[in-house]
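Worksheet: the structure to be examined is printed underneath.
Apart from one protein chain that is not included, each protein chain of the complex appears where it belongs.
Going in written order, the chains are labelled A and B, and every chain counts its residues from 1.
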Amino acid sequence: MNTIETDQKRKELFLRSVARHAAAELEQLRTIPKSSPAFDYFYDVMDAIFIQNDPERILNYSHEKKQMIGIYCMVIPEELIYAAGAVPIRLCSGSFEASQIGEDFVPRDGCPLVKSAMGFSSQSGLKAFDMCDVVVIPTTCDAKRKLGEELSLFKEVWMVELPHIKNADFSRQIWVEQMYALKARLEKHVRTSWAKNRITAQRLSNAIKNSARAQSEIRRVMAIRKSTQSVIWGRQAMTVLNSYFYAPVTDWTEAMVRLNNDLSDKIQKGETVCHEKSPRILIAGSPGIFPNLKIPGIVEEMGGVVVNDESCAGERYLYDPVGNTENNLRDQMNSIASRYMAPCVCPSFTPNSDRLFMIKKMVAEYAVDGILYHVLKGCVIYDFEVHRVEDVLKESGQPLLRIETDYNPEDVEQLRTRVEAFIEMLKARKKNRNSTTPIS
Amino acid sequence: MTISKLRWSILISSFFVLLFGAYLGLYFGYVLPTFSCCYVSSRAGTCFLLTLQQTIGAFTWESIVVFLERFTYFSLLVIIMGRGWCGWICPLGFFQDLLDLTRYKLGIGSIRFSKKLRNGLLWIKWVFLSVVLIVPLWVAFPFFCPCVALNLEIPYCQLCPGKYILPLLVGNPDRVAVNFKNNTNLVMSTLGLTFSAALIWGAFIKRRFWCLFCPMGLIISWYRKISFFKLRKNDLQCTSCEICYNTCPMEIEEVYKSRGREDVTFGECNLCLKCVENCPEKSALEAVYLGKTIYRSSSINFFKKRGIKSSVDTCKMVEVPLQIQIKGQKQS
Partner (left out) sequence: MENYFVGIDAGSTYIKIAFIDTESTLAGYDHKPTGIDANGTTKNMIEAICAEKGINSAQIKSIMATGYSRRNIEIARSTVTEIKAHGAGAIWAAPQDISIRTVIDIGGQDSKIIVMDKNGEILNFAMNDKCAAGTGRFLESLARVLELDIDQLGPMSLNSNMPLSINSTCVVFAESEVISLVARKKSREDIVAGIHRSLSKRITGMARKAGAIPEILLTGGGGLNKGIAKALEEELFMEIHLPTYPQLNGAIGAALLGKLEI
């Protein structure tokens, strides 16, 4: 076999193993009993990306080919990309198979998310990655910074400097400048078939409004998850939110409206997915990304229900709106810059006390019984914050379980034991607390 | 009715009441904490800065008694509204807002000042304040250059843009001229016209430009701890999204940055409530009168304003102690 054939064979085997893993996860999701048909759109997105390997099916821009711009993290403005006439695809990835290939470029103890991204980028084959000829990466954490350098071997990489001392004046200045620079680069790069590629205030205004609709729906699903009657499993919610990475914002929002209507109905009718006494868990820390549904999967297998995901792949990704009051470019760009930097509580910022306020608020609003702090191997910055989160929880009294893992499915048994013990602990606490309340 | 529309209505009504009120027989005295200029003959009341200059400039026992009496009324008025006088009633403020609206309708963006620049301009309002309080002492006791001092009469009013702009707005262009009566008046009126031009141009490109330099605002801001109208923040709801800072005409950062304090009525704030109106989190910011919340921020209204119907507000009000000690962080 010559090298072309070996490469081809390798690509096929790789894609097949990725598809197999994704298919197994989707199968588990689709076979959840009494699951709403409104979930189908989101599962289909994942199917198209990972199994069918046909992103254009969900992008449905058949009459007009749009350019795909790959982005990482949650600080790159999608509104700018949509306004330029392109489509943003978030490439933060959760595939174990890809992370094994990525180990050629990423240190063994490095972040598995970055390994997975490098794996997909270096071993081409997954179209969602291949179709992005430009990738925009912010300088958030160590791993992302070096990812930019390594990825430039395979793709055109635009690095965007995210200042880390959030409260300083110079930080805001630098970030706004970076936004204008990104705007200029997008205008130059994206050529639509009918001339005009400038990002105008009108186009930006439309893009902002589309995103705002999605944000409004996210807030709705969050309110639904706050209810003590749980009508959606954490792993379902995670898949729904992750599908936003790939789906066009308008389609996703429409599907979300249907899902939210369905879920609200279920609350009215009392069709819950689990007992009200099931311990409500908040997952905080490093992001879990489809198909890595390991952590919420284990939690829910052991009898808990994940009510919120504090990571950057969860609701936090879509929560904050762009708050411009005027529809001129200056105000819009300013507001976009603010929205993507100021409320972001990624631990790559220092100091990051806003995150502690957010966790406190989440714990109170979602009636959380315990926190599962997920640290990906090598994710030092999230690990740094564990003790601070524990301190904050001392006031409200919720226990915290720190779990360190990567994408490898081999440690599932050990995780199960810990999570099961944690959930037992929470159940006992819940029972004791309920029994000590006086009967009035 | 949105809070913006309400504020515009009150600003328009105040403009007409204050500057044309005499035709209706209204008379509020010489105690107003706002620019109801003495050079407008149809005014319903007069700016307190005039009282300050006249009583200090005379410096007799009678004038001190007059001062104390008027100061009491002035203080009461300030305590009732706080810097709401600036945001909701001041005719010069209204004029600046009109200029800002014109800019917006023309599709031009506004400029913003960095914190460094704003801090660097703080001294100007203290200079104006000293012209109000200290220069009249020179007029009262002209130990040197008595010719200049005696010609100063009411020194601040010669410099104040109100003297030139407000009569113009009611249809009297006579004040818009350099006063050649003597050298002092020449200099003062030239300066005054310059400041007026600066106000017009400044307010066109930067929101509420004059308020950065206003000595009346400075005096009113001293009352902020005791006035009835306040701005309150609920720490747990705030996501530090910076939207309040972006909409604030006075560019106050501390509202979103501060943690651990409930009262966020800062000295610069003229209580226009744009921050509360645009805050996307339920009850993160509230306008409070005598301790009672009269207007609060809301997620539903945020999205509704932008044309999106949001069906449910996303939080239950959480009662938590606001003194949250985060290890190692200094409280602002």
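What we mean here is this: contacts are C-beta pairs under 8 Å (C-beta built on N, C-alpha and C of every residue); 3 or more make two chains touch, one makes a residue touch a chain.
This is a predicted model, so every value here is computed, not measured.
Name every shown chain in contact with the chain that has been left out of the document.
A
Touching the hidden chain in the complete assembly: which of A:D7, A:E56, A:E254 or A:E420 does that?
With A:D7, A:E56, A:E254 or A:E420 as choices, the missing chain is touched by A:E420.
For the chain that's not shown, point to the residue among A:L13, A:A168, A:A181 or A:A428 touching it.
A:A428
In the full complex, which residues of subunit A touch the absent chain?
Against the left-out chain, subunit A lists 399, 411, 414, 417-418, 420-421, 424-425, 428-429, 432.
We adopt the following convention: only the chains that are shown with their structure count from here on.
Can you work out the whole-Å distance between the CA centroids of subunit A and subunit B?
45
In their complex, what parts of subunit A are in touch with subunit B?
167, 169, 173, 201, 209, 212-213, 215-216, 219-220, 222-223, 226, 260, 319-321, 323-326, 328-331, 334-335, 338-339, 342-343, 351, 353-354, 356-358, 360-361, 364-365, 388, 391-392
For a test of understanding, state which residues of subunit B touch subunit A in their complex under the given definition.
104, 107-110, 112, 114-116, 235-243, 245-247, 256-257, 259, 274, 278, 280, 299, 302-303, 306-316, 318, 320, 324, 326-327, 329
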